[in-house]
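One protein chain is absent from this view; the other protein chains keep their places.
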Amino acid sequence: EFAKIDHHRALRTGFPEAIWGPGKTPEQIAQIMQTMRQRSRVVMATRIEPAVYDQVRSLVPDAVYYPMARICAIAPLTLTPVHPGTITLLSAGTADLPVAEEAAITAELAGFQVQRLWDVGVAGIHRLLNNRHFVQTADVLIVVAGMEGALPSVVAGLADCPVIAVPTSVGYGASFDGLAALLTMLNSCAAGIGVVNIDNGFGAAVLAGQILRT
Amino acid sequence: EFAKIDHHRALRTGFPEAIWGPGKTPEQIAQIMQTMRQRSRVVMATRIEPAVYDQVRSLVPDAVYYPMARICAIAPLTLTPVHPGTITLLSAGTADLPVAEEAAITAELAGFQVQRLWDVGVAGIHRLLNNRHFVQTADVLIVVAGMEGALPSVVAGLADCPVIAVPTSVGYGASFDGLAALLTMLNSCAAGIGVVNIDNGFGAAVLAGQILRT
Amino acid sequence: EFAKIDHHRALRTGFPEAIWGPGKTPEQIAQIMQTMRQRSRVVMATRIEPAVYDQVRSLVPDAVYYPMARICAIAPLTLTPVHPGTITLLSAGTADLPVAEEAAITAELAGFQVQRLWDVGVAGIHRLLNNRHFVQTADVLIVVAGMEGALPSVVAGLADCPVIAVPTSVGYGASFDGLAALLTMLNSCAAGIGVVNIDNGFGAAVLAGQILRT
Amino acid sequence: EFAKIDHHRALRTGFPEAIWGPGKTPEQIAQIMQTMRQRSRVVMATRIEPAVYDQVRSLVPDAVYYPMARICAIAPLTLTPVHPGTITLLSAGTADLPVAEEAAITAELAGFQVQRLWDVGVAGIHRLLNNRHFVQTADVLIVVAGMEGALPSVVAGLADCPVIAVPTSVGYGASFDGLAALLTMLNSCAAGIGVVNIDNGFGAAVLAGQILRT
Amino acid sequence: EFAKIDHHRALRTGFPEAIWGPGKTPEQIAQIMQTMRQRSRVVMATRIEPAVYDQVRSLVPDAVYYPMARICAIAPLTLTPVHPGTITLLSAGTADLPVAEEAAITAELAGFQVQRLWDVGVAGIHRLLNNRHFVQTADVLIVVAGMEGALPSVVAGLADCPVIAVPTSVGYGASFDGLAALLTMLNSCAAGIGVVNIDNGFGAAVLAGQILRT
Amino acid sequence: EFAKIDHHRALRTGFPEAIWGPGKTPEQIAQIMQTMRQRSRVVMATRIEPAVYDQVRSLVPDAVYYPMARICAIAPLTLTPVHPGTITLLSAGTADLPVAEEAAITAELAGFQVQRLWDVGVAGIHRLLNNRHFVQTADVLIVVAGMEGALPSVVAGLADCPVIAVPTSVGYGASFDGLAALLTMLNSCAAGIGVVNIDNGFGAAVLAGQILRT
Amino acid sequence: EFAKIDHHRALRTGFPEAIWGPGKTPEQIAQIMQTMRQRSRVVMATRIEPAVYDQVRSLVPDAVYYPMARICAIAPLTLTPVHPGTITLLSAGTADLPVAEEAAITAELAGFQVQRLWDVGVAGIHRLLNNRHFVQTADVLIVVAGMEGALPSVVAGLADCPVIAVPTSVGYGASFDGLAALLTMLNSCAAGIGVVNIDNGFGAAVLAGQILRT
Partner (left out) sequence: EFAKIDHHRALRTGFPEAIWGPGKTPEQIAQIMQTMRQRSRVVMATRIEPAVYDQVRSLVPDAVYYPMARICAIAPLTLTPVHPGTITLLSAGTADLPVAEEAAITAELAGFQVQRLWDVGVAGIHRLLNNRHFVQTADVLIVVAGMEGALPSVVAGLADCPVIAVPTSVGYGASFDGLAALLTMLNSCAAGIGVVNIDNGFGAAVLAGQILRT
C-alpha cells in the first residue's frame, strides 16, 4: 500500500488528482490510473516521456498522449469545455512550450476553454502589443517564461484580470535553472501576479481553473 | 518630474496605484498623495513608519494611519465593502501580523469585505481545524506565514477556492529572511496556490481583489 | 590499507558501522563486508544499486538485498526486535519511499521494532489525522518528506515524543534538490525536532535507535 | 485577539510554550506572561534584551532574568530537577555562550539536571579529551558551536547517546551568519546527530528533554 | 603613502579616476582631491553623504555637491559637452534615481551630453512606448532598474544602439539586494546588452563614454 | 505556429536573429533556417553539436559548420568584412575556446573584422604584456575567461576602448559553473566593462558589433 | 570560568593565541590579557574599536593600540624581528588597508620582518610591475584584495614562493561581502596559493610565520 489517493480535494475542486510521473514505474502509473478511473471521468499523469507512455498504453490501451505537454491521460475523445470563461495562455519563447502545453492540456482536460498565444517575449515587444486585445479581454492569464522571465510584468500592466506567472528552467549560465526567471516574477512591480514553482504548468492550470470557478 | 503616476491600471482594475514608501521623503509622499487624490477616491502609501506618518499628516491633514499595517491613506471614514464576496485572511503567528494587516487594510481600502483569522500556524493544527469552516466556505484565501511557511499547504488541502500564499521575513537563522518560507510555498504539494514576494501583503490583496472581480 | 574500520562506536552503540556504497567497487564492498562479519552479527551497505548487489552476491553469497531501501546486508533470515520500544516512521509521498525504507530497514537490522505509515503528506491532512493515534502513542518518530517538507511541523504539534525530520531530494524547480524541505524543517515552529541531512534515512534510524536506548 | 496560546502541547510534553520575544512590545510580553502563569508553574520568554526586561519587570514584578541566556521567566526561586537523567551541554567557544545558556536555562526551567562544559572547541582537542568521561557517561548531549562547527562530529564519535547539534551565528566572512556551522553539522560522518536551527538553544533543550522522557 | 593614484588610464581615456568615498575619512577624500586637481580639470568622488560633503567643503571650498547623485566634485560651473553624441538614460522607478543620477552626473562631468527619461518601468509599458523615439534615435543607452529589472530587455528590443544595463538594489524580499535585477539583465533574450555591477551608475557612464568615443 | 521570427531588430541592427539550438530538433532548426534565408543573407544557429549538424545538413545542404564555435550557418564562402573597425578577442585559457570562437564566428558572420589572441590568462602575465599593443590599439575588446575570470580587469586597465567581459563555465569546485568568473567581472575595479551571461559568446559579439556601428 | 586559554599551541608555534574581540566586553578582554601576560611576552586582541581600546587601557595601562589594524596589544616598545626571513605584504586598494595592517602588525608582534606594498591592484598593472622585484625576491607573500580579488593570481604567476591570499569584504553589490573575491582566489589558475577566510589578516600572518619557520 504505497499510495493513499486523495479523492477529497478532487471531488471538491473538480480537478482530478493528477499522478506525478517521475520516479514511478510504468506499471505503477498504469495501476494508479486504473484505480482512479473508477471514480473520475478524467485521469491524467504528468512528466511522462514517450517511452514510458508506450509501456503504460500496453497496460491501459485507451490512454492517450499529448507529446508536447508530456501528459498521458484517460479522457473523452474530444475535450468540450464544461465551465464558462476562458484561460488565456502566453509563452515567451519556443523553448517554453512543454511547460505552457502542460498548463494548456491540464486546463482542457479539466473542462476549460483555452486560448494559446506562443512566442511573444518582451525582447520583441511588438509581438505582444499586436495581440494586446487578447490580454485586455482575458478572464484569467497564465504567462510562461524562462531566461529573464520579464513577460508577466508587462502583461500584468496591460491586463485587468489575475495573472499567474510560471517561470521555466529554459536558459543557461546565470539563469540557474529557472531561478532568475522565478526571482523576476516574484519582484514584479505590477501587483496582481501569483507565482508558481519553476516549470509548474500543471499547478498554474489548477489555480486558473479555481479562479474561473470563484 | 521624478514620478510618472500610472493612472491607467488603477482606472481599469479599481485598485489605486499605491505609493511605495521606503526611500521617499515625507514631503515626496505627501506631494504624490495630493496629486493622486484629484483622481482617486482612495489614496494609500505602504511601509510608512509612525514618524513618517506624523510628518505626512502635517502636510495632508486628513491622512489616516493604520499602525499595525503601516499604511497611510486618504480614505472615507468608514470602509464599506463595495464589491461582492469576501477575502479570508489567515496568519500563522503573531509576528506575521504587520504583513497580514497590510493585506487586510489594502483589501478594505479597495472596497472588499475581509475576514481575519490570526495565529493558526500548523504546529498547533487544532487551531486551524477548529476554524475549518471559514476555510471551506471562503471565496478566496490569503495565507500569511513566516518561519517554515507550511500553513498554505495545509489550507489549500482543505479549501475549494484559490489560495494566495504570502511568505514573511519572520524567523531567524536558516529562515534567511523569508527565503525558507518562500521556498516552502513554491514547492507545495497542494496545487492551486499562487505565491507573492516575501512580506508582500499589498500584492496579495490586489491579486485577491482581481480574483473576486473575475 | 585504504580503510580503517571503526569498531569502537559500533561496539558501544550497538549499531554496526555501515558501509557507504557510492564510489566503492563491488569488490571493495564485498571485501569490507567479509572483514566486518568476523566481528558483527549484522553487516550492511547503503546506496547499493541492483547491479552492484548482483556482483556483491557473487562474492558474498548470503548477502540479502532490500530493493526499495537500496540496502545490501548480511543478516539473520528473520529480523526479530531485540530492543524495547517502537520507531514510528511517516512519509509524505510515494516518491519519498526509498529514503523512508532506508531508515526502516536500518532500524530493523539494528534490532528495533518499526511501524510504517506512508503517503500522509499535509496537502491531504485527513490522511494524517485519520492515523493520529499512531503519532500520539509513538516512542520516537521519524518523519520523511520532500517538496515543501511540512509534515514534521504538523506531526511534532501532535506528538509527545522526539521527532527526527528527514528532508528528501524529491521535488523539482525551487525544491533545489531538497534544500527547500531542509530549510522548512530547520525553521519549524514546533520545538523538539532534530533534523538530519537530505536523504539521510540511515542517520535518522541511528539517532532514533540511540534515543530508544537512552 | 492577536495570539492563540497553545496549551495542548505544553500540557502533554511538560514544556511550557515559551514566548518568542523579538517583534513583541514589553507590554505584549508581560500580558502574555500574566495569562500563561494562570496555567503553568513556569513561564518563560526568550531573546529578551536587558532594556526590555526592565520594562517587563515593572509590569510583572516577580519576573527574573538570566542575562547570559537572555531569558526572562516566572519561575520558582531555586530550580530543583524534577526529571531523572542529565542533559550534558558542550560549547566550542566563549562567543557561543548566549546560545548555550539559552539551552541550559531552558532545560533547568523545565526541571532537568544540567551539566555544562564550555570552550572545548576542536582546535585544541586536549580540552575535550581531558573531559571525555563527561561525554562518555552522558544521557543526552547538546553541542553548541559556531565558526566551522566541527565539535558535534568529534563528540558523537566519542559518545554512546543521542547528540543534538546547535550551530551558532558566531563567526565572520565565510561563516555566512552560521550557515557554515549548520552545513558542517548536517554533513557529519558520525551518525546519530540531530540538528536544530542556527542559534536555537531553546529548541535543542526541548528536544533533549523529550529524549530524556522517552 | 596609502594610495597610488592611477593617472595613466585617466589620461588615456579622458575620464578622471574617481574617488570611491565609502571607508575613507573626509580628510582623506579632501587630500586626494587636492592632489588630483593638479593634473585634472575635473575631480570627482562618489557615494558621498551630505554630512561628509560638509566636511570636505571646509577643506576644499570650491567643491560642489550633487545631492541626488551623491557626488562631490571640483568642476567648471557649467558643464558644457565636449564630446559629440548623447548618452540617453532611462530609469524604471523613482527609487532608482540615485543610481541613475550617479550615471548622469558622471557623464556630464566627463563632458558628455545627457538625455534623462525617468520612471518608465515596464509595468506601465505605455510610459516607455510614449517615449520610444528617444530610444530609437539614441547613440548609446544606459538603463537603470531595480525590483524585477526587466526594462533593459524591452528597451534593447526597441533600440539599434548598445544598451548598458544597471541593476539597482531597490526592492525587498526576493530581490535579495539587487540580485534579482542583476540576473534578469544577464539573462536577457535581447542580445546587445552589457551589464555592470548592482548600483554601479559610475561604471555605466564610463562605459557609455568609451563607446561614444569609439 | 510555434515560433514568431523577429525580423524587426535584425533589419535595424544588421545582425540576424540567430537560432538558439538547444531544445530544438534538427528538423525544427532546418525549417527555421530555410524560412529565414528568404530574408537574410546570413543565417546562423548556435550550440549545435556535430551530430545535430549532420542531420541539419541533410535538409539544408549548403549549411556550413564551425566545429570549435559549435555554429551552423548559411553564409557566403568567404567572410569579407563589411564594417569598418576591428573586434579584438582575448581568451584566458585553452578550455575557453568554444565560447571565444562562438563570439569570433558570430562577429565574422555579421561582417566584422576579427583579431584573435588566445591563452593569455593572468597567471602568466607576460603572455598578455607581450601582446599589449593589440590591446592598446583595439577599437573594442571581447575578453573571455573562466576559472577566476580575472583577465578583463587587467585588460581594461591597459585599454582605451570599451571592454566586453564573457565569463565561461570552465573550472571546477568553487567555480560553481562560471559563477566565480561572473562575479569577478562584475566587481572589476576597472570601470568601462560590460558583462554578458556565462558562456554567452554570441551576445558579446552582437554588443561589440553595435558598439563599432555607433 | 568562561574561557579555556589554549597555551599548548602558542608555546609550540611561537604565536600567542590572540583574543578575538567581537562579542566580548572590554572588561573580559582586559581580564584575559592580564592572565595571558603571565606566560607570554606578547599578548594581542583583534577587531578592537577605538572606544573599546579606551576602556581596555584604563584596566591595562600599558596596552598599546594600532588603529589602522584595529589591534590592541601588550608588547615591547620597539618590535625587533627575531626570526629570519621577510613576510612581503601586498594590498590591492586603499580600502583593504585595515585587513592588510591586521596581517602586518600580527606578523611584527610575532617577531617577523615585514615589507609592505599597498594599493597595487590589477586594474593599473604597472603599479605592480614597477615593484615586481619585491615579489620575485620574497620569502613568502600575503596578498590582500577585495572587489574582484584578482591580485593573488597575477602575483603568484610572478613569484617563486608560497602565496597566501586574503579576500576582503571591500566592495558592494555583487561582491556579496567578500564572496566574489573569495571565489576568485579559490579558482586561481596559478597553483601555489593558500586562501584564508574573508578579512582574516590575522590567520594569514600566522600561516606566513609558520611557513617561514618551516
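All chains are identified by letter, namely A, B, C, D, E, F and G, in their written order; residue positions are counted from 1 within each chain.
Keep in mind that, in the parts below, a residue touches a chain if its C-beta (ideal position, glycine included) is under 8 Å from a C-beta of that chain, and two chains touch if they have at least 3 such contacts.
These numbers were taken from a predicted model, which means no experiment stands behind them.
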Quick one: say which of F:73, F:123 or F:158 touches the chain that got left out.
F:123
One chain is left out of this view; which of D:60, D:74, D:122 or D:143 touches it in the full complex?
D:122
Missing-chain contacts mapped onto subunit F:
94-95, 97, 118-120, 123-124, 126-127, 170, 172-175
Touching residues on subunit C - with respect to the absent chain
1-4, 6, 8-9, 20, 22-24, 167, 169, 177-179, 182, 197-200
Interface residues of subunit D toward the undisplayed chain are 92-93, 121-125, 129, 147-150, 153-154, 156-158, 171, 173-176, 179-181, 183-190
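Methods note: only the chains that are shown with their structure count from here on.
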Comparing residue numbers, which of B-E, A-B or F-G shares more than half of the contact pairs of C-D?
A-B
Whole-Å distance, C-alpha centre of subunit A to that of subunit C, is 35
Multi-chain contacts in subunit C: which residues touch at least two other chains?
123-124, 157, 173-175, 186-187, 190
